[in-house]
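These notes are about the structure you will find just below.
Only one protein chain is missing; all other protein chains are in place.
For reference, chains read A and B in written order, and residue numbers begin at 1 within each chain.
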Amino acid sequence: MDTVTLGRLRELRKKYGAGVFGKIAQRLLALSFRTMGYTHVVERSVEGVDIDIAKDGEDKFALEVKTTGAQSFILDEGNVHALRDRAIDGYLPVIAVLRLAVFEKWILAQVPLDELRAGRMLVDVLRAYRMTDLEAALERSFREVVEEHAPGALEGGLRYLSEQLAKDGVEVRDS
Amino acid sequence: MTYKERVREKIASGTARREERSQLWEEITKAYEEGSIEQVESALTAGMADITLEFRHLLEKLEHLL
Partner (left out) sequence: MFNLKSVRIEGFRGFSRNGALFEFSTPAVLLYGDQHQGKSSVLNALEWCLYGDECLGAKSGIRERVGGWEVVNRQASSASVQVVVETDSGLVTVTRTGGRGKGKKGRQTEVALADGRVVRGDEAEREIARMTRLSFKDFATAVYQHQESIRAVLVQLPKDRNEAIDRLLGLGDYRNVLDGIARAKLGGIQKELETEYKKFQARVEQALAVRRSDLEEKKQAALAKGLKGSQLSSKGALELTREIARALEAFALDLGVAHTPSALPSRWEEIATFAVVAERELDRLWTQAPDVAEQSQLNQRRIEAERIKLEYDRASKERAQSRSGLRAFETEHGKRQSIAESIVQVQSEVDAAREEVRSLAPRAELVKEGMALLRAVDDRGLADVCPLCGRRVPNLLRHLEKEWTDRLEAQVRALNSAVEELQVKKTELERLAQEHSELLRVVREAEAALAKGSQKAAKFLERTLTEADDPSALLTKQIQKVDARLKQIESALSEKRGKLGAISESISRAGLVVEILKLENKVRLIEKIADTKEYNLLEYVRDELARVVNDVDVIGTLVGHCLAEEARERVSTAGRAIDNHFGKICQNPAVTSLCIEVEQGTRSGGNSYSFCDQEGRELSPVLSLGDLNSLALSIFLGMVTVYSHPIGFVLMDDPSQSLGTDQKRRLVEVIEAVCDSGRQVVLATMDAEFQGFLREYLGKAKSVYQISGWTAESGPSVSVEA
């Protein structure tokens, strides 16, 4: 992640706090996948995995989204459950983690179901499962999305991003 | 079934990195059978030594760019 994008995200985190920032990051991520051509993108703020993505003729992925400023994050039982549930419908489980620091980018880790465990995990442990091609494409798309929407998000917060998601055809499940 | 075979089967029935993990398991059991616990420890840390060296070497190079 370039320093400009990082700066914008830090600005958002500073204004809205870690909790809301996590949701903002999640919506920006959803918008990014939409920009990458994923026709089916579902973003959830409630029960279930955070984002589903699918593209015709390609694998479907269910993502648990985490943002952190530290070296680790927590994957709770609920997260693991949600991923397993989605797997039944053919969605491959992915943990998407963004650490807010220079040179970091979204790590998309496709963790095998039989290795999914709840608990505190080092972000770097996920590197064993990276989907590097998808990460590279996401990096470009995410940069553009942040550039476009960070000012609006800074002013309008989650409400602004909800509107953008709706405009882009992303299904948003808030309840 | 010996402990070796049992674990080997588990690895083979997993979904990811079967080959690499099977190979690693063979190395672990070979080290164990040759020299017990300490040998397992040595074999694993020896494997990390090169990675650690390369990691630090590259990090040092990047530091110079600052």
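The definition used in the following text is that a contact is a pair of C-beta atoms (placed from the backbone, for glycine too) under 8 Å apart; a residue touches a chain by one contact, two chains touch by 3 or more.
What you see is a predicted model; the values in this text were computed from it and never measured.
Undergrad: Looking at A:A30, A:V65 or A:L126, which residue reaches the missing chain?
TA: The missing chain is touched by A:L126.
Undergrad: Just checking the interface: what residues of chain B touch the absent partner chain?
TA: Touch with the absent chain occurs at residues 3, 6-7, 10-11, 14, 17, 20-21, 24-25, 28-29, 31-32, 35-41, 44-45, 47-48, 51-52, 54-56, 58-59, 61-63, 65-66.
Undergrad: Against the chain that's been left off, what residues of chain A make contact? List them.
TA: So the residues of chain A touching the missing chain come out as 2-3, 71, 101-104, 115, 122, 124-130.
Convention: only the chains that are shown with their structure count from here on.
Undergrad: Using mean C-alpha positions as chain centres, tell me how far chain A is from chain B in Å, no decimals.
TA: For chain A versus chain B, the centre distance works out to 31 Å.
Undergrad: Which residues, counting only chain A, touch chain B once they are in their complex?
TA: Within the complex, chain A touches chain B at residues 112-115, 129.
Undergrad: Going by the contact rule set out above, which residues of chain B touch chain A in the complex?
TA: Where chain B meets chain A, its residues are 14-16.
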